[in-house]
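Report on one structure; see the data block that follows.
All protein chains of the complex are present and in place, except for one that has been dropped.
And then subunit A:
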Amino acid sequence: MQESAYSFSLTTFSPSGKLGQIDHAFAAVAGGSTSIGIKAVDGVVLAAEKKIRSELIEKESVIKVAKLSKYCGVTYAGMGPDFRVLLKEGRKDAEAYRVRFGEECPVSEVSRNLAQVMQEYTQSGGVRPFGCSLLVIGKEADGKPGLFQVDPSGSFFAWKAACVGHGASDAQSYLEKRYEEKLGLDDAIHIALLTLQESFDGKLTPESCEIGVCGGKYGSEFRRLTMEEIDEYLS
């Protein structure tokens, strides 16, 4: 009850130094379906589990992995509508960068901008924090692949392999065992799917997951894999 007395406004600290709303946002993320990112030597991959609530939903219309710019892609765990707002802002920032500097926005810059947006929603009045964590992949300024996690608090980290969502802690220990420094992109995609399978109820199908890649045999541009391509990795 003490804590809830300070949850009327997220911009107010509780006496213990906590911002209750941000903790709640992390709880929303922890309830979301799992997403994974793995960086390889020659590229980087995103894999996301898709929860379809009903057989009647058109499965192709549910999108978890999205393109941010030519060389960058993003996925999330948590609230879908909040993700859509961040995606829109991320795309706008990346495009503004491209127009201004005449080169594609590096993935670290995209992530920093998204983290900036998310931080502003922890300090502004009349708003709530975003209920999702992001995994951003893409090309760095030096051409190397990059993977970043951005949290509702506004903090962001570069990872070799990262996961967010309800299966994150299990997936992380699984990835820590599986990850190698000299991983190729194809191996990384396999590991990502194996990690998803670990926390998935039943067998993973092309309808129940999504993959986004950049680098390796897919070329440096970001691309979402088709159902047929995912099926090849699953069989």
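Simple rule for what comes next: contacts are C-beta pairs under 8 Å (C-beta built on N, C-alpha and C of every residue); 3 or more make two chains touch, one makes a residue touch a chain; residues count from 1.
The criterion applied here is as follows: contacts and distances are computed from a predicted model.
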| item | value |
| --- | --- |
| Choices "Multi-domain containing protein", "Replication factor C subunit 3", "Cytochrome b-c1 complex subunit 2, mitochondrial" or "Mu homology domain-containing protein" - which one is the UniProt name of the chain not shown | "Multi-domain containing protein" |
| Per the touch definition above, residue among A:K50, A:K70, A:R112 or A:R178 touching the missing chain | A:R112 |
| Contacting the left-out chain in the complete assembly, out of A:R53, A:R100, A:K182 or A:K203 | A:R100 |
| Touch list for subunit A against the chain that is not drawn | 99-103, 106, 108-109, 112, 141-142 |
